[in-house]
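In this view, the complex is presented without one of its protein chains, the others remaining in place.
By written order: A, B, C, D and E. Residues from 1 in each chain.
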Amino acid sequence: MKAYKAKRVEIIIETPMQSRLTDALVKAGVTGYTLLPVLGGQGRSGPWTREGEVSRAGGMTMVLCIVRQEKLDTVLDTAFAIVEKHIGVVSVTDCDVLRAERF
Amino acid sequence: MKAYKAKRVEIIIETPMQSRLTDALVKAGVTGYTLLPVLGGQGRSGPWTREGEVSRAGGMTMVLCIVRQEKLDTVLDTAFAIVEKHIGVVSVTDCDVLRAERF
Amino acid sequence: MKAYKAKRVEIIIETPMQSRLTDALVKAGVTGYTLLPVLGGQGRSGPWTREGEVSRAGGMTMVLCIVRQEKLDTVLDTAFAIVEKHIGVVSVTDCDVLRAERF
Amino acid sequence: MVDILQLATANLVSPVILCFALGLVAALARSDLSVPEAAAKALSIYLLFAIGFKGGVSVAGYGLDGTLILTLLLGIALSAVLPLIAFYLLQVLSGLDRLNAAAVAGHYGSISIVTFVAATSVLEKYGIASEGYMVAVAAIMEAPAILSALWLVSRGSDSSARMDATLWREILLNGSIVLLVGSFLIGMATGEDGLKEIESFIVSPFKGVLCLFMLDMGLLAGRSLAKSRKSISIGLLAFGVLMPLIGASIALPLGFALGLSSGGTVLLMVLSASASYIAVPAAMRVALPEADPGVYLTLSLGVTFPFNLTLGIPLYVAAANFLFS
Amino acid sequence: MVDILQLATANLVSPVILCFALGLVAALARSDLSVPEAAAKALSIYLLFAIGFKGGVSVAGYGLDGTLILTLLLGIALSAVLPLIAFYLLQVLSGLDRLNAAAVAGHYGSISIVTFVAATSVLEKYGIASEGYMVAVAAIMEAPAILSALWLVSRGSDSSARMDATLWREILLNGSIVLLVGSFLIGMATGEDGLKEIESFIVSPFKGVLCLFMLDMGLLAGRSLAKSRKSISIGLLAFGVLMPLIGASIALPLGFALGLSSGGTVLLMVLSASASYIAVPAAMRVALPEADPGVYLTLSLGVTFPFNLTLGIPLYVAAANFLFS
Partner (left out) sequence: MVDILQLATANLVSPVILCFALGLVAALARSDLSVPEAAAKALSIYLLFAIGFKGGVSVAGYGLDGTLILTLLLGIALSAVLPLIAFYLLQVLSGLDRLNAAAVAGHYGSISIVTFVAATSVLEKYGIASEGYMVAVAAIMEAPAILSALWLVSRGSDSSARMDATLWREILLNGSIVLLVGSFLIGMATGEDGLKEIESFIVSPFKGVLCLFMLDMGLLAGRSLAKSRKSISIGLLAFGVLMPLIGASIALPLGFALGLSSGGTVLLMVLSASASYIAVPAAMRVALPEADPGVYLTLSLGVTFPFNLTLGIPLYVAAANFLFS
């Protein structure tokens, strides 16, 4: 199986900001992204959990975005501009993907 | 803490195909896998979300499978045979694991 | 965008043990962690799913913790002490993070 | 004619329809209104359980008449044959390729249980009785259409339809069929006594629950329309409205000939006219992964479902009324 | 005075309040009792739908009187002006910086629909009628306060408030407004007939559902208190109790002057007295990300909400009673 080098960008962001981030990512040229639910967590702003919440305000969402290496900088700049003032975490991992034409 | 090299295979696949994929992975010799829910996403086939869905048809599931390096090729071949005609993403990352005897 | 090297520690642990693990991680000096829901999976103890469950006993949770490299050993020791007798998986990946001051 | 118009208007201002409309408008306006997936599934479990149980109780009460077996067989036949007609119609009306046309056709042979439920409550409102076992007919009509669709594909040279034992089991034992048939049998076994025990759960609040479910259906329909508007041509749109009328027109004389009541005939028309959006799409993703869900889901959920809900059902009631009186 | 005390005591031993208390205690004792997120959302959909629908039906029954438009305008004005008062009061009572003070102020101009619902059922218990369209007033009061808050921030030099078209759409089309207004219109369109169809879903079990929702609210309030106790000074605490009283005192004469019924006036007081914990926090996370949710959520959910629920509502009822008789 031939695999291709790519970057796995994982962004944990406040749910009310998610659509802004993903819209910006798409504009920045990513071919896709995946949203994962987040149950809770803890950071400098203390612990939180989604249990029983009705409002979207308190929660976070994970945005997973696999991109070609050459797009990484654009993607990170975009992400940073949006998460800058917000709580949240951005991490990047090297990965291999099948079907490189998709990215 | 002694850690061992392994591969973290992450497959985002249509939910109706998940059991076929995981059955095949188990046949191919993986020692385990973990299923994560996916909220939504976007790709060449457009955006989607699980909100309000009753059918499993439209959704995706993340299958996470940690394997020894020497099993990687078999696992990727198996995965590829199943996702080939389907939408979905396969990525592989290097990782270190504790308790290597489990994989 | 300047990125900094860090470690992405991913622990899949039985839900009833989650708060013990995260309390210990915080004591061991991590700056935060994120909890992701797990739908099901399979391992040496057989397959399982959260569908229809009322008890927390049977389920697992994913704890994601990004740490500076120098804290990794402490974090792994802590994690190992807690998962040791329990089912579960610990994996570590190299990653780059933005905003290093947060970790 | 007046009758139909009145029926249609009365139908349109019912809370059930308006909730669907609310969901549709909210989704098209891109409101973030949404029903959590778990809640939507819970609502559908409630509806399937209630409708199956009540069907079973009514069979326990009035007994199985001889037409049951015949109606079941008719249901199978309709489910198997309607896709062929749909496939032909699609080739006339739209430029859809064989694969996608077959996938769409499969949806129209199968049934939409919510349309069935909505029709039941319209019948109830007008005091029109129907055979309790129509629920069983609904269940049996879910699957045969899938086979027809795969057969249509396999006739083409570039056959890529994949049908294996696992898929068979998944289709025949899919949650909604099992729950519908199971609660039907439970209703039959426990009869009126059983109904009395749980009446204030499955009968009185039924319509209100249906309203919330329709809100969700409206949201889903609106979202699928907003997303796939471009993939629905005028020809496909015409298909989405014509095909239910054809299905209903075929079912009407057959139901009559079989000796079904006027209510039972309406339900058979509704089953024939409606298109699946739960079981068949899931099966198609496995068996025909190359077919575009944007086409079949939007047609079924965004075009045919609202058509049946608003105009179709009153039309079928009026037509049956006309034939039976 | 006796009257108020009686009212307050009777109010306190109602299942609705006690369920809130149970949740609060459970959360503070760090029990793992919790309502799943999907279930909490489903409960809130039910409550919004039921309250909107019943409001609409009551308007359909009694007609729209001339004061509707005026009351809506008054609602907008209250929602826009109350944050200014709150902002001033915060600067007097607490050392909160401009940004956080503005964010908190925005919450107090907007409304809490559960407080509104709780007040409705207190009114019902005492047989006090109110205008059905107060539901529409509730909906219209959600958003203006957000504008005022952002204006308050933008006046400062270090303005970092961000308001774009997307945020506007999100605020005005947020799920709860759409559902409330939508079901209000559905209730108006279908009237008593519609209500009869779904009465045993939205009327009879209403209070029981409210109990479970209050249990969840108690859990949330307790959790937010446990987490952010430290960020709430005595000054802020005083604000959380004073501000609702001020809001209600302003609304009382205005409602009276406008010719609202005594029940309608109570509801206007409750709307003015209550603070948002769903729509505004979400908007603030986008527009004022640097403001601390620990402050505004804890004040709104952990201080003002329980205050209104236990002491506020009976007080407002008593005050309106006094003025109107």
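Quick note on the criterion: a residue touches a chain if its C-beta (ideal position, glycine included) is under 8 Å from a C-beta of that chain, and two chains touch if they have at least 3 such contacts.
Everything numeric here is computed off the predicted structure, so don't read it as measured data.
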Chains in view touching the one left out: C, D, E
Residue among D:Leu18, D:Ala42 or D:Leu299 touching the omitted chain: D:Ala42
Selected residue (touches chain absent from view) among E:Arg98, E:Arg169 or E:Lys207: E:Lys207
Absent chain, residues of chain E that touch it: 13-15, 18-19, 22, 25-26, 29-39, 42, 200, 204-209, 211-212, 215
Chain not shown, touching residues in chain D: 36-39, 41-42, 45-46, 49, 53, 169-170, 173-175, 178-179, 182-183, 185-186, 189-190, 194, 197-198, 200-202, 204-205
Interface residues of chain C (partner: the chain not displayed): 14, 16-17, 19-20, 45-58, 85-87
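The rule is short, and it goes like this: only the chains that are shown with their structure count from here on.
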Contact-graph distance - origin chain B, target chain D: 1
Copies chain A and chain B - rotation angle from C-alpha fit, nearest 5 degrees: 120
From chain E, the most remote chain by mean C-alpha position: B
Distance from the mean Cα position of chain E to that of chain A, given in whole angstrom: 34
Separation of mean Cα positions, chain C and chain A [Å, integer]: 18
Touching two or more other chains - residue numbers and ranges from chain A: 36-37, 49, 56, 93-94
For chain D, residues that touch 2 or more chains besides their own: 32, 34-37
Chain pairs that touch, as defined at the top of this document: A-B, A-C, A-E, B-C, B-D, D-E
